[in-house]
Every structure is written in structure tokens, then in C-alpha cells.
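Here the structure is laid out as C-alpha cells; the discussion comes afterwards.
As you look at this complex, bear in mind that one protein chain is not there, while each of the others sits in place.
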Amino acid sequence: MTRYSAFAIAKQAMRHHMGWDRAWASPSPKSHYDVVIVGAGGHGLATAYWLGRKHGITNVAVIEKGWLGGGNTGRNTTIIRSNYLQDPSAALYEKSRSLFETMSQDLNYNVMFSPRGVLMLAQTEHEKRGYLRTAHANMLQGVETRWIGPQEVKRICPIMNIDGPRYPVLGGLWQERAGTARHDAVAWGYARACSDMGMDIIEQCEVTGVTRDGDKVTGLSTTRGEIGCGKLGIVVAGHSGRLAEMAGFRLPVESVPLQALVSEPIKPCMDIVVMANTVHGYMSQSDKGEMVIGGGTDSFNGYHQRGSFHHIEETVRALVETFPMISRLKMLRHWGGIVDMTGDRSPILSKTPVGNCFINCGWGTGGFKATPGSGWAFAELMAKGHSPLTAEFGMERFREGRFIDESVAAGVAH
Amino acid sequence: MLRLHCPNCGVDCDETELSAGGEAHLTRFGPGSEDDDFESYLFMRKNPKGVHFERWRHVMGCGKWFHAARNTVSLRVYGTYPAQVTAPPEALLAEIDAVEPGWRNKEEA
Amino acid sequence: MAHRLATGGRRIDRSRRLGFSFDGQSLEGVQGDTLASALMANGQVLMGRSFKYHRPRGPVTAGHEEPNALVGLGQGGRFEPNARATTTPLHEGLRAQSQNRWPSLKFDVGAVNAKLSRFLPAGFYYKTFLWPASFWHKVYEPIIRQSAGLGRPPEGSDADRYEHFYHHNDVTIVGGGVAGLARALSEAQDGKRVLLIDQDDRWGGRALTDGMRDGATIDGQSAETWVADAVARLETMENVTLRLNLQGTGVYDHGWMTAYERISDHRPGTEGPRHRLWKIRTGHIVTATGAIERPLAFAGNDLPGVMLASAMRDFLDDFGVAVGSKVVVVTNNDDAYRTALALHEAGVTVRAVVDARTSVTGALPGQVRDAGIEIVTGSGVKATGDQVVRSVELCAIGGDGTSKGRISCDAVAMSGGWSPVPHLWSHCGGKLLWDDARAFFYPDANRPPLGADGGAMVSAEGAAAGDLTLSALTQGPEEAPMRPVWIMPEKAGPELRTKMFLDYQNDVKVSDIQLAAREGFISVEHAKRYTTLGMATDQGKLSNINGLAVLADARGEPIPTVGTTTFRPPFTPISMGSIAGEARGEIFQPLRRTPIHAWHEENGADFEPVGQWRRPYCYLRPGEDRHSAVKREVLNVRSNVGLLDASTLGKIVVKGPDAGKFLDLVYTNMMSTLKVGRCRYGLMCSENGFLIDDGVVARLSEDSYLCHTTTGGADRIHAHLEEFLQTEWWDLQVYTANVTEQWAQIAVVGPNARKVLEKLGGMDLSKDALPFMAWAEGALAGIPARVFRISFSGELSYEVAVPANQGRALWDKLLEAGAEFDIQPYGTEGLHVLRAEKGFIMIGDESDGTVIPQDLGLNWAISKKKDDFIGKRGQERSHMTDPDRWRLVGLETLDGSVLPDGAYVVDEGENANGQRNMQGRVTSTYYSPTLDRGIAMALVRRGPERMGEVLEIPGTDGRSYKARICDPVFYDKEGVRQDV
Partner (left out) sequence: MSDLATPLNGRRAVGYVTVSEDAPRGMISLRGDLSDGGIAEAVRAVTGANLPEPLGLTAGEAGQVAWMSPDELLLFVAPNQTTDALTGLRSRLEGVHHLALDVTDMRAAFRLEGRGVREVLAKVTPVDMQTLAPDTVRRTRLAQVAGAVWLSDEETAHVVCFSSVGTYVFDVLATSAAPGGEVGVF
């Protein structure tokens, strides 16, 4: 694998960039792997990466129905933060956030992690109390966040209207080392690193069945033939229910479209990420200059990657109120992705009732930020059968009534 | 942007006049029921990629609940029917059979 | 040089001159001009800079697909960045500024990027800026951010307003060219309700330009006559709505569409909305959106003065503007010859037509030959120049670009063929087919987007359907087949390929797509994301097909195998303002007001939003801050009497023979045993067992109850009740009604409460007549009233409900009657403090959706006798019965200080993830004016079993607080004060 660097670019420039290798190989599937991961999105690729990097398991295939990174990895608003309330979430997301800090160097691929800071606005007394609670929890969880007042909010985000009048800004929960990263690059970087470790990334390969020997998984039927495996990891956001059904178990998951939009690019006007949950909207500005805006989910099941327009309307309405200047910007494009929602809106990283079969799903609207941590923890679970980071995220928690409910503090989304 | 016919008041409702109520025809399990059944009642959903029977409320209109049969991929609506039944009407099932043969097998799987 | 011709210009009125400015320079145009045509009439072809390399750019189109000529328009509250000069109607006083350049459009420092472009290929940023790690965010990224972006951000609030408009019909036809008009006529004649819209300000589409030029006929009439006639006929039909300046922007499921109307952009400051977003619910959508011409990928194809052939003749036909005085036409098809003819007829020199085809025989080329214009066949070009094109060098189309000669020129018209506009067709899943001969994707009529009924929801008409010649309708000249040309010349080396632009705005070149393919980004989505092809503000309208073809070539596969990226709404960018619609300022969201709201506003209320209500947090007197106001209000209630506007509390009537049975199912406690005339505090849980609401239930009669809910609970709990009644227990004979707003409710609270009410007269409110937890109906001060003797403060307390429209009258009378006792209103914070002093829980504070009543010591309110209630089964699960659950206690700090809001109680050690162990959390914490010390409630592991234990509670303020576990009831533990 050619190391990427400014020097390499300069060298290639002299020969019109004709000498670059493929970023990742495109092999035909072998008949058997130690581990097969279904789903070459960010989480699946990160799992494969950490299986190899940390646990020495490199006889791994990552198989993908469409094109790599083409699901929610490439359709989100790229926000990375770990200011979660509940211990298990804070642990997992903070692990993830810390891995983002060094990801570009780890992968030799610039994923443009930009710790520009994430601000969660408080616009009601109730919301303020919720964020104060989170700030206290984060302090004990080793997550660096702090509560800031309205004047500091205005200082770090001058385009915001903090005076309401409808919902004056009372302050916010500020995580300085949170931010954004280039979502596609995360998938590409992992794919390149996995490929470099000798793993097979097999695109355009759809799973049509799961082969079992008794209550154990032994392989998969795919559109590119039978593939045997020692262990199977299912990491297919939006389609988890289908795969689980093939493997022979059920999931407490429903799939809904989640929407997002971008404006036309403008010169930099906002350096941070703002989430305004009272009015239901969040926004950041990409390096390209587009205002990246997250919308809501449809309230009914759907596998159509569109979503309903009124959610776009609600989001834009809220953000025009909070950031009046965007009224005269234009929406360039809006789109939807399918997200899996669980009963407590927290993910499932779990063994399953089926032997050797593991599931990673239910990230809802918050999966991108978890990518490296999810992969790290899921790889540990798959390799060792146990991971402290995934311990609370088992699927049996619904039966026991032991939820990980993040909505309790302030209706936090994303 | 869905449009569903409310069988209670006869109006073709805009999606923004409705609220969605999730999977239909769930059996409520109360005190004394098995853990499995209770977990299923609260959390396990068919979540099909295909025909889905679901509940809606005409919240901005007559306020009444009703059922709909809808394909979650194409968003085709096969019909709506009253809330006070425990299974879809046979005629509706037959109509779905005609359009999507084999959908029941998918459902059972 | 670009200039206005002495004659011509179908859209302009030369007698009406309009003054405008560009980059501060005063210029003149005429009525009917676009900003682009007016600028070119003034010789200004350079209008912008590209995104990445800051290359000089002029308009390449004359319409909505324009990627280059983007400007900032207007100023102050009416400034708009990234406006397309080609679709901006000129108006008197228009002020435009060029973008993405510094210090000026002509001399842009950023253009150094173009010199470095060899080092900045597609995706270069993924491969570099890796070291040192902190430099990406601190150094590299800020530089990239500053040089990216296009226009400058607007500042402050928008001076305009916007609105929405719902429209319903049977058929919506998008595009009012000949195809759309003809379809409208036929649909209308079938009796359908038809809406025909066009983004332009005139009907007829290209038939009025190209059709007229060709002398084409439709039904034996000239295009102009036919269009006028068709429009006239449609206008007389009642079932037809015709609408210009209305662009179909998005197609959504179930026949829903958005359309975008720009109303006052060309007359800023006039009354009325700026934009109107139409929300159309239609039975069927017809896309008659025509076709867009494609550029040719030759080196230097982005120089100002290089323009689509059709755009060049549009500027000529519509505005009387010639883009140059010496023009070369480069083409692979017959259509571009129309441009040569048009220019020639207008007196503009056409130096040559360069045609990629080796044999050129059609009727249009024939006319060009007859006009004495040279046709160079089998050839391609590369263009050279600086801020405008200066010449083209000819080369063999199949060669590597070796020069066969040079033609000087100041404009180049190019045509790579035409592509149907498939966007609206594709938004909702309509599939496309590839036409190899004509080299375009067109709608596959067999795989249309499907509607709610499973039938075709969209159909395409005319050019949008792939019928580019309009031959079905018009009689024009026959056109010879085109020759697909994706790279000109076909064997161009790397040097040339880095100058062939595909996506103009984003500076994506042929070499970039080839690099992406080389690196394995061969999926069309990968290539797009890696190179940013098609991600500019024109969303790939000009670049997509050419880019796909280059990618397919690099992959060695046919184009349809590569496929297209997904088309997403909107068709062209639409203002955020139009999406928000009327919802701004006062009507941003509904603000719910109680009947007493105006009094609060007039009397110093410091409001807080509670749901969509705005409730007084406290009432500030001169010189007071919130803290002192709350303290005064609380002490006044404890010692005297206070008034609270409790109108927002939910009130739901539940009536019927089974009302008691039903309430026993929805409350955790027994309601059927409540006596008429009495009240009982009740709890509601979700099926998960979690506490969702609480409130006092009053039994109104044998078969009816009034259930009070929290402020936030009114609608939610009413819906919850109706859901179970309608979908689970529909055999129960029960009706409910949410009568929250029928009643104004005022709490009169404090030792003097009875005295105040007695002064109003009308009801016996003595302890015997109306004991604690009873209610009575009567009239107070002549106002019909229900009086509930309930207390949320521990004081003697009456909640008085009167018909809402008389709420203000009662409030005024209470203030008057209470004046001698110094009655004072109190707000929500006082309410919270008062209840906390009594250890009463607050939904949303002590409960948060994960708390069951048992955690809060409310077992007394959970009936043991009932077989079932909502939540009972959920509470039986293992985690809910865990003895280690955190349960409610009071906390008193050892030093009397106030615990921080939201603080956690720590335990020894750390968990497996290195987090400090916790054993509880503070749910409510206040300074108690009554006790003059901090009080708090908390959920603590096995809390009630650990009375007296001292806990450690670290604050984010750096302090560590010590607090002792105590009874949560801090004041009047025996409850004597409320029962007097």
C-alpha cells in the first residue's frame, strides 16, 4: 500500500497521478473465513479493522450488498460527540470520540476529524436542568463537557439569535473536543486499512440466506456463492431485521427514514456544531461551506430512502428562528436514510440466540459518531465473547426492563 | 407524504393530519403473562420490508384510530379499516394476495 | 466581445432602461433582461470564480442549470448569496456582487490554486494534511474553509416574508412547452382538474425560439400561433389552472409535490411574500420539463465566452445579446448549427463550425454551408485564453490533440447533445433507460414511480420523455444522428485531460474521474463523493452524463452499467425562507395563552416556556432579581396568601357506565371507589411501568370523573386514554373529553386563602362544608365555579375553576378581595419550591421516563387489589423489582448550602469502563426560603434504608458537597397546615 503524504502527492503530480493504487482490493469471495461481517458500512469495516489490528484476526471478509459506505455512513450529518447521559452510552461514545482523535494517523487517511466543538442549546428551564445533569454525569464519566451561559454561546456562535423572543437561549452544554469528520472518508480509510491487512471487502454481494448447523451459524448464501464462516457479525443498519430473520431470531427494532439537508455553500460563518432540541434542529457548516442540517425521522415504518417533507419544514422553520440569516440561503438537496430504532433508542451490540452470531444494530439517529468505538467494542465482543463496553447493550435488556434511555435528560436527539 | 383514507369520517387525510401508531393487531399481555409474551407485546415488531398492518390516528380530524395495510417499500396502500378488529378483513388480504403473491410466507418467516 | 445587437430580443423592451450595478460599477440594461444578459450587453462575460481553483468563469447556460454565473444580490436584510445571474430578472436598482474572489473578480489571489492544480487532484485532502495531528483542525482546515464556500453569508434577519399554498388537482403538468400544453389540453378535455406550471415567465418553451427559427409547424400553425392559441383555449377552461414563474421542485410519495414561486425578487420591498412554496396533492404528475444541452469536454472548455450553443442563441433570440463577435461553434450534432445560423443572421461572424462527425449531411448543416460558413469535420478543439476565450486550436477528433491550426475567436458555442430532464421523474423512484444512439438517459415508462394505489404516479412528455425532436407535434427539419463525444479529442493525453472540465463549479475534470476510477472509486456514488462531481449547486445538471461516460470509459463498461446517482429534491435550490413559510416571528410556533395571560404580561411576569405555553416563572418587582422574587412569593404563600394561574393544568372528563372500571385500568390506584364530591391523587404509568403523569381526580357524579393532568400531560394523556378506549378496550362504555381550555383555574393558596374566597361570597368553603380533598360546585362572586380543596404546597389551598372567558374577571376579583391581605401572584418556580419543601414529586423532575412509582415511595398509590392496570406487568420485570434500585429520599447538606442542579451521588471506585461509580442523583434542589437552607430530593440506591447516611456529591463547580439522607418532607411533616 502506498503511504499517503504530501510527498507522495508531489511525486505523483510529476506523472499526472497515473501511479496511484486502488484504495482497497476487490477480490472474489473465498469459501471460508474465520469471521464474516455483513455490511461494509462504517461500523462493519471498523469491526473488521479492530479484529485485525487488536485481536490478530485477519482471515475476515466484509460483504456488502451495494457499495461500500453507501448506507447511513454516507448519509448522515457527520456529528461526533460523547456528551451522553447514561454511563454505558458515555463510555461507548467517548471511546469512539477518542479514537476519532487519532483515526487519520492510525489509518494513514485524512478523515478530517475536526474537534470544533458541539453545543447543545438549552431553551427551556427543563432543558437546562437536563444539561446540568448531563454535565455532572459527564464529569464522573471522564467526558469533558461544561455548561456555558448565553453570552458565551453568542461568543462562540455569533450568527445565533440568543434573545428568542420565543425560546431565549439560557445556555448550553458545550463539548469542546466534539465535532465532525468526513463521513465517506471514514469508510474509505477503514476499507483501505482492512484491505491492507489482507481482509476481503466484497461489494455487490447480497446475503440471501444464513446457513446453520443446529443452533450455530456456519455460513451464508450470497449472490456471489456460499461463504463459510467461523463467526458471523451482522452490521446492517436499516436491514437488521431482515438479516436476523434469516439467521433465525427476532429483534426489537423498527426501521424509519431519517432526513437531512444541506444549503448551498457559503463562506465560513459558523465554526461549531449546534443542536437545538427544543425547536428540533441541528446545524453545522461543512468544510465546503454548506450548512449541514439534520431533520427528524418519519413516525412510521419505511424502507423508502425519502422521508416526508414536513419534517424538513419543521427543521428549517426551527433553524430560521434560531439562525435568522439562513432564511435567505437556499436548500440545495435533502435526502433520507433508513435507521433502526430500538425500544429504548439505544443500540444493540450483542450475542444472539444463535451460536457464533453477533448483532450490531439499532443505532437510530446516532450511529456515525459511534463508528470507531462500535467497531472497537464489537470486535472485542466477537473475538473474546465479552466486552465491558458492550455489556449493557445486550438484547436481553428489553425483557428485563433494563433500558439505556438517553431521552430522559432533555429529549436529546442525534 | 402519505395520504390515507380515514374510514371513520371518510376523509382522505394528509399525512400531517395523522399520527402513526405502529404495528397493528398486537395482543396485549398483562399481569401474569410470560416474559417472552410481554417482551414481544412491547418490543418485538415485524418491521417487514413489504406489507405492513399498522395503526393510525386521525388526530387533526375526527380523532379516531384506524388500521391501514401499507407496503413499507413502495408505500402502496391496500386499504384502511376500523380499529376495532383483531385481524385484517379477509377481502383486504385477498386483494394483497392478488398483487403481492407470497407476501404471507414472508410474513410467517 | 459580448455586446447588445441593434435589433432583436424577444423578451426585452428596449424603451425601458434599467440602472443596476455590478461590483459597484453602474451599468444599464433594459426591461426583460436577466442579470446575465444585461452584463453581457455591457461586455461583461466574466461573472464569477470557480470553487476550488478560482478559475475565471462566465455563464455557460442561459437558465436554471447555470453553475458559474453566481452572484450576491441585494443588501442588508435582502441580501442573497449564490443567485444565478441567468435566472435573475433585472430590476431598477439591482445590486450584484461577484463571489469567491479577493480582492476583485479580475485579480483573485485564490487563483493561485489553479497554478497548483496539479498538486490538488480529486481527493488530495484525504492523502495529506496528516501530520502533525493537531494541524488539521488548527491550520489546514481553516485555510481550506476560508478558500471554499461561494457567496458571503447573509447577516441578521430576513426582511421579507414567505408563505405556503396548498393546491389539489387531478393532473399537475410541469413544463409549459408544446408537450406540456398539448398534454394539458387533452387532460382538460377529459374533464380533469389540471394545473399547468412553468418555471419561465412565458409559455411555449423552446418552440418559440428554435421552433420559430426552423419555421416548424404544429397542426399547420406556426409554433407561436399554436402556443398562443393553446394558452388561450386553456385559459377559458374552468378546470385548468395556468401558472408561470412556478417551478416544480420536488416529487414525493402519494402524489405530493412542491413547487416554488418567486414573487417579489424582482421588486424587492413591495408588499406581499417574497416566495411561495406550493404544496400540491395531485392525482398524476406529468413531467414535460424538456431537455438540457450538454457541454463538450475539451481543454479550456471553462473559459468565459465558452457557452452552450443553445444558451448562446437564447441570449441572441431573447435578449438581443451576442456573446462574442467572432464565434466558433463546436458540436457533435445538428442542433448546434441553429446557433451558427442565428449568429450569422444577426450579423455575428461565425468563424467555423467544428464538428466531431466525419460526415455532416443534414439540412441544418446544409443551410450553414449555404451561408458560407466553414464546417470543419472530424475534429475537436482545445480552447485558449485568459479571462475570456481567445482562440481554439483544431485537432483530429480521434487523435491526441496535435494542433491542426488555430482559429481566433472571442466566444465558443458548444453542444454535446441534449439530455432529457429526468429529475422530477426520478425523485420518487422512477427508473431510467439509456439510449445509446442519442446518448442520454430517459424515463422508462414501464418502471414509473408508483402512487398510493400502485399505479403510475408520474409520466413524462415530450423532450423530457426522450422525444427531443418534438417530431410527434412539430414539423421541423430532420436531424442527422449525433456522435457521442465524451473526451475531445478522444485520445487526449493527461495534460489536456486536466483542463477538460466536467463539473464547472466544483472544478472536476476528466482527469479527476479517471483518477477516482484508478483508485477503485468505480461505483458512481463513490466517484461522485470522491471527486465532488455533481455536488455543486447545479446538482450535476450539466456534468452528470459526461462524468458517467468518462467513468464508464475508465471502467471499460457501458454507461448504463455504471448507472446514475440518485436525484434528490429540490430541482433547483429553493430558499429556506420559503420552506419555513409564514412561521416566523410571532407565529413561528403557536404560543398558547391562558385567559389570564395578558395580566401576567402587564404585571412583570418573567416568563418561561412550558411546552407551547408561556408561564410566569415569577413576577419581578422593581429592583428584584429572580431569586429574591421567588423568595418573596414563597414566603408570602406560607405566611399569607398567593395566587397561581393553574389554567394550563390538563382537565379531562371521563364519563360512562364503565368510567370507574376504565380509570382503574389507567391509574395505578383505585378510582372506582372514589366518592362523588371527593378528590384523589392518582398516578399513571406506561405499559413499561414508568410513571408518565400524575394529578388529582375528582368524581363529578356516579358515572363521571374529572381527571387533572400535568400541564404537559393534557393532550398526551387524553390521547393515551383515547388510544386504549378505541384500540384495546373498545367494549367499555366510556366517553372522554379534554376540557382543559374550557376552564380557567386559579389556585388560592396560603393561610388566608379561605378569608379571601369568603370575601367573594357565594359558597360555603368552611372546613366542614368543604374538607380537604373534596370539591364543590357553586358560584363565587357571581361566577359559576368549581372549587377543589387540594394542595400542592402543603398550605390551605383551593383551586377554583371557572369558565375560561371569566377567568380574568375572577383573577381581578381575587386580587381585589385579597388586597387587604397583600395577596400576591406566584410563578412556576415558587410552585416548585413550595412542593419541594413538602416532598411532593414533580413529573419531569423526580420522574424522567425511567422511574417507576415504587422508586418514589408512592407504593401507597399503587393498588394491590387490582388484577391489572397499565404498567403493572411492566413493573414485575426483574430490573424493576431489583432491591438496588435508586429510590427517593430527601437530602440536606451538612452546611446548609444548595446542592447543584443535576448532581450525582458518587460511590467508591470505578466501573469496568473507568467511570466513577455512582449511587444516586439529585432530582430537585432548591433554596428553601421557608427553612432558609438548601433542600433537595434525590434518587439513591436503597435510599430509604439508609436514613442519616452522609453522601458525597461532587459539583461541576469544583466543590464536593456532603449531604445527609433524610425524609423528603422538609416542612410540616404532619400535614396540619393544609387541613385546617
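Letters are used for the chains, namely A, B and C, taken in the order the chains are written, and counting of residues starts over at 1 for each.
In the analysis below, a residue touches a chain if its C-beta (ideal position, glycine included) is under 8 Å from a C-beta of that chain, and two chains touch if they have at least 3 such contacts.
Every value quoted in this text rests on a predicted model; they were computed, and no experiment measured them.
**Student:** Wait, the hidden chain, what does it touch out of the ones we have here?
**Tutor:** B, C
**Student:** Which of these touches the unseen chain: C:244, C:433 or C:591?
**Tutor:** Hidden-chain contact among the options goes to C:591.
**Student:** Could you tell me which of C:740, C:824, C:850 or C:928 touches the chain that is not displayed?
**Tutor:** Going through C:740, C:824, C:850 or C:928 one by one, C:740 is the residue touching the chain not shown.
**Student:** Of the residues B:17, B:37 or B:95, which one touches the chain left out of the display?
**Tutor:** Within the whole complex, the residue contacting the unshown chain is B:17.
**Student:** Where the complex has a chain not shown, which of C:21, C:805 or C:859 is the residue touching it?
**Tutor:** Touching the chain that is not displayed is residue C:805.
**Student:** Check the options C:344, C:491, C:655 or C:946 and report the residue that touches the missing chain.
**Tutor:** Result: among the candidates, C:655 touches the missing chain.
**Student:** In the whole complex, what residues of subunit C lie against the chain that is missing from view?
**Tutor:** 161, 163-168, 193, 241, 243, 264, 270-273, 276, 279, 281, 582-583, 586-587, 589-595, 612-613, 653, 655-657, 704, 733, 735-737, 739-743, 782-783, 803-806, 808-809
**Student:** What residue numbers in subunit B mark contact with the hidden partner chain?
**Tutor:** Subunit B touches the missing chain through residues 8-11, 14, 16-17, 59-64.
In the analysis below, only the chains that are shown with their structure count from here on.
**Student:** What is the distance, in whole Å, between the centres of subunit A and subunit B, each centre taken as the mean of its C-alpha atoms?
**Tutor:** 30
**Student:** Can you work out the whole-Å distance between the CA centroids of subunit B and subunit C?
**Tutor:** 29
**Student:** Averaging over Cα atoms per chain, report the distance between subunit A and subunit C in Å.
**Tutor:** Once rounded, the distance between the two centres reads 22 Å.
**Student:** Hey, what residues on subunit A touch two or more of the other chains?
**Tutor:** Each of 304, 308-309, 399 in subunit A touches at least two other chains.
**Student:** Among the residues of subunit C, pick out those that touch two or more other chains and give their numbers.
**Tutor:** 252-253, 256, 688, 874, 877
**Student:** Touching subunit A in the complex: which residues of subunit B?
**Tutor:** Within the complex, subunit B contacts subunit A at residues 1-2, 15-16, 19-20, 22-23, 35-36, 38-39, 42-45, 47-49, 52, 54, 72-75, 109.
**Student:** With touch defined as at the start, can you tell me which subunit A residues reach subunit B in the complex?
**Tutor:** Against subunit B, subunit A makes touches at 239, 241-242, 245, 250-255, 298-304, 308-310, 342-343, 398-399.
**Student:** Considering the complex alone, what residue numbers of subunit C touch subunit A?
**Tutor:** Residues in contact with subunit A: 51, 78-82, 118-119, 121, 124-131, 133, 136-137, 141, 144-146, 148-158, 250, 252-253, 256, 258, 279, 427-429, 494-495, 498, 511, 515, 518-521, 523, 525-526, 529-530, 532, 537, 539, 566, 568-570, 573-577, 579-581, 583-584, 588-589, 591, 608-610, 617, 688-689, 844-845, 848-850, 874, 877-880, 900-904, 906, 911-916, 918, 921, 954-956.
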